[in-house]
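As you look at this complex, bear in mind that one protein chain is not there, while each of the others sits in place.
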Amino acid sequence: MIKVGIVGGTGYTGVELLRLLAQHPEVELRAITSRGEAGTAVADVFPNLRGRVSLKFTDPAKSSLPDCDVVFFATPSGIAMQQAPALIEAGVRVIDLAADFRIRDVALWEKWYGMPHASPALVAEAVYGLPEVNRDKIRGAHLVANPGCYPTAVQLGLLPLLEAGCVDTAHLIADAKSGVSGAGRKTETQLLFAEASDNFKAYGVAGHRHLPEIRQELSMHAGQDVGLTFVPHLTPLVRGMHATLYARVTREVDFQALFEQRYADEPFVDVLPPGSHPETRSVRAANTCRIAVHRPQGGDTLVILSVIDNLVKGAAGQAVQNMNLMFGCDECAGLSQIPVSP
Amino acid sequence: MIKVGIVGGTGYTGVELLRLLAQHPEVELRAITSRGEAGTAVADVFPNLRGRVSLKFTDPAKSSLPDCDVVFFATPSGIAMQQAPALIEAGVRVIDLAADFRIRDVALWEKWYGMPHASPALVAEAVYGLPEVNRDKIRGAHLVANPGCYPTAVQLGLLPLLEAGCVDTAHLIADAKSGVSGAGRKTETQLLFAEASDNFKAYGVAGHRHLPEIRQELSMHAGQDVGLTFVPHLTPLVRGMHATLYARVTREVDFQALFEQRYADEPFVDVLPPGSHPETRSVRAANTCRIAVHRPQGGDTLVILSVIDNLVKGAAGQAVQNMNLMFGCDECAGLSQIPVSP
Amino acid sequence: MIKVGIVGGTGYTGVELLRLLAQHPEVELRAITSRGEAGTAVADVFPNLRGRVSLKFTDPAKSSLPDCDVVFFATPSGIAMQQAPALIEAGVRVIDLAADFRIRDVALWEKWYGMPHASPALVAEAVYGLPEVNRDKIRGAHLVANPGCYPTAVQLGLLPLLEAGCVDTAHLIADAKSGVSGAGRKTETQLLFAEASDNFKAYGVAGHRHLPEIRQELSMHAGQDVGLTFVPHLTPLVRGMHATLYARVTREVDFQALFEQRYADEPFVDVLPPGSHPETRSVRAANTCRIAVHRPQGGDTLVILSVIDNLVKGAAGQAVQNMNLMFGCDECAGLSQIPVSP
Partner (left out) sequence: MIKVGIVGGTGYTGVELLRLLAQHPEVELRAITSRGEAGTAVADVFPNLRGRVSLKFTDPAKSSLPDCDVVFFATPSGIAMQQAPALIEAGVRVIDLAADFRIRDVALWEKWYGMPHASPALVAEAVYGLPEVNRDKIRGAHLVANPGCYPTAVQLGLLPLLEAGCVDTAHLIADAKSGVSGAGRKTETQLLFAEASDNFKAYGVAGHRHLPEIRQELSMHAGQDVGLTFVPHLTPLVRGMHATLYARVTREVDFQALFEQRYADEPFVDVLPPGSHPETRSVRAANTCRIAVHRPQGGDTLVILSVIDNLVKGAAGQAVQNMNLMFGCDECAGLSQIPVSP
């Protein structure tokens, strides 16, 4: 059994990790920390876990994290970079669901996240945890930087095109829509039901923190710097993310076949038949990304539709998939739930 | 492996049965029928099942239902009573998720459902499939009448009180709220998003079809005819049912202990600590019923709060629980998913 | 023109007051205060008011409130009782949308609101602002205690029965459901979209602050102390409140006629035809209360359905109706918007 610890389990990625790990056949949950809720039973905060998770939140200072095989950080950005080094030193493998180790260029990270980086040396060691790209590196990683939700949906939708070099990489457009849980369990006015319900808006058009992460990875896939316009939107969904991606064709190939072949062996990427429109609920509560490839009116602009559950393939599910790879489990272990629909 | 067939798989209880049965370790899905969708792959109608259910819908006339060990009817009321007799004759066990066999008094059934009953003889043989009451009879049943969603939530909330004979049974009140999926996948105007969203209303106050079912069962538990005022409401939830139950105390007992003891061995009924308010999302997509017992201001009126997922414990999950009992499986087989929250 | 000031305009009752008052033909908005937002244009906080309200929030200390004819308090409870006395002294009339002056028994108020009352003498002077009961007193009032949302929906539904003395007043039941805006614009976890959406729950069953207010008023209408079980629920609506009321008949009358006659001259109470089920959206954004009277199966329990928009007839609209009465305007002035549906 893999001994697992979680730092910061009171947010949505935390409770989702718990839901998935408590059903994982090879995991033993050992510790979950929260400064604010230390001593409280996890199931008192998250009643869906009653009878399934018997742990209490523990104070980070008194926790048994160093005895774990792997520790997940489900914390705001800026925490893992402080605590991960000691754990890694102690032989614990770390999966960070926040952004601390996603950006290779430390100065760039510091600019977007507004703080000095506490362990720049570890950034170089970290493996970016998108299994569809880095499966082998993840297997051997001590530190995995779990991708953001927008970066996951956008990359999986553009990857085959960039690898094949068949679109204009200077003018990519990602129009992305996220459910409200993607913003976390923060008590901000704009996240209130009475503000976010029956309402739709873009946000962060001038620059969203996921932009440099997406750009970095897309540039790597393309083999050159890409130009990307990224517009995120807040949608009245609890869970779900839909990326609508626009790319101009520069070289003709069979685009449907390109996607099908690229993802033929991927257990969590499903390329839909031509003409499809994936719905976010078709992946609700599951680790699947579904993709459809369109070329409207036979023009020169491709439209790729990519949907994930932001809390699963966009966060906790992908983290468990990475853990499976790191510990030699079946990659799908604990991740085989069928999406919940309706 | 239990060979399973489903009649009428294009509604919400049908797709929910498929979600649960496709993950059941001892089930082999053999046939799913639909007149309208015959020949269509199930996963084309319900994309959440892509890669998980490979069956096509078949015409009822050409199906292999008689070769199954058990057949579920996820049809409108009035179908099972016509087709079940031949299957039972052929040795197939039947679980009807509709109302055909729920009401013992055939004349009463005919009044509420507006049609003559096609197999009144079978009504007497049918076992009412509420495991918390009829577990042993269900084990040996050939025909199970799976309870309605309102009757499940209301009965589980009132059962301990009626069995203990400690409330006024002449004036029970059940104020119940249902998610919209409880009305089925019917294209009625009132079920449209633009009608049901951001809206709340009572319906069927003069008389709802679940009323005689609830009354019959409560009367059985109480050992005498009960008086019940039942008001259902339509709530802008996809899934979820909340029953708020009012009963006047006639004999003092420790009500919290009464509930805890009654359900101590029940795997799918969770009595919450005193002072709790169960949320529908704490049981979303799971077979659990959560109950809280209140006595506001120490008065003579008890308030019982009971929540279920109308499609799981209120329909498909309870049906699978019944199947597990009928075939000697672990009662929880295929039903151990943790509720999805948020 | 009536010179109007508003204290505490950054919550939902504040913005709703602004929406109504900015369209009122006899109102001149003079001041709106907010400590936190002083100096900010109102329309920057509430973009729906762009081009329609040019005021800026002002610091309460520097405001021109004493020059107003009437001041609305759209503040949390505990503020008006401190500031109203000086304004009333200065000849300003006051309408408090919070609870400071609703409860006649000051000790009872202090128990439920957890603080000492700052102006107990004014409590006796205050008029409870339910026009359907106190129209004449409101006309001459210097201080109006605007009713709570639950108290409005419940009272209008029970008033005719209590006045006619035809139901058992010892065992009234009010099962009430509120949209999330009723909780105010507070950043509490349970009010987040990801918590409140696709979810339903009861709350405050042990005792809600509106209980003593409802009991006090119902007792006055009944001419004796009433017994009331009140269970509020949080519903995934932005606006809307639905009260389902249960009362046992003690004297036979024509209940439909009783309600129709009681409200025949009321501009904002609409008694629906027999058999109706009022929907919350049928009063969305309007000052109307719609009521239906049911007697299921001809039994001894009446079911009254009463719907309002919690922010209009349950708060800001009723306050404007009171202002109209106080200043001799047409009672419907500024309140004639047709409900928005769908």
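Each chain gets a letter, A, B and C, in the order it is written, and its residues are counted from 1.
Convention: a residue touches a chain if its C-beta (ideal position, glycine included) is under 8 Å from a C-beta of that chain, and two chains touch if they have at least 3 such contacts.
From a predicted model like this one, the values you see are computed outputs, not experimental measurements.
*Asks:* Which of these touches the unseen chain: A:45, A:118 or A:173?
*Replies:* Of the listed residues, the one touching the omitted chain is A:173.
*Asks:* Which of these touches the unseen chain: A:107, A:124 or A:206?
*Replies:* A:206
*Asks:* Which listed residue, A:19, A:50, A:93 or A:242, touches the chain dropped from view?
*Replies:* A:242
*Asks:* Among C:147, C:212, C:278 or C:317, exactly one should touch the missing chain; which is it?
*Replies:* C:278
*Asks:* Would you write out the residues of chain C that touch the absent chain, in ascending order?
*Replies:* Contacting residues on chain C, toward the hidden partner: 12, 15, 19, 22-23, 46-52, 181, 197-198, 238-239, 270, 272, 278-279, 281-286, 290, 336-342.
*Asks:* Name, in rising order, the residues on chain A that touch the hidden chain in the full complex.
*Replies:* That gives, for chain A, the contact residues 171, 173, 175, 177, 179, 194-195, 198-203, 205-207, 227, 229-231, 233, 235-240, 242, 244, 246, 248, 275, 277-281, 284, 292, 294, 296-297, 299-301, 303, 305, 307, 342.
*Asks:* Tell me where the left-out chain touches chain B, residue by residue.
*Replies:* 12, 179-181, 185, 187-189, 191-198, 236, 238
Assume only the chains that are shown with their structure count from here on.
*Asks:* For chain B versus chain C, what separation do you get between their C-alpha means, in angstrom?
*Replies:* Their C-alpha centroids are separated by 39 Å.
*Asks:* Counting only residues that touch at least 2 other chains, which ones in chain C make the list?
*Replies:* Within chain C, the residues that touch at least two other chains are 179, 194-195, 198, 236, 238.
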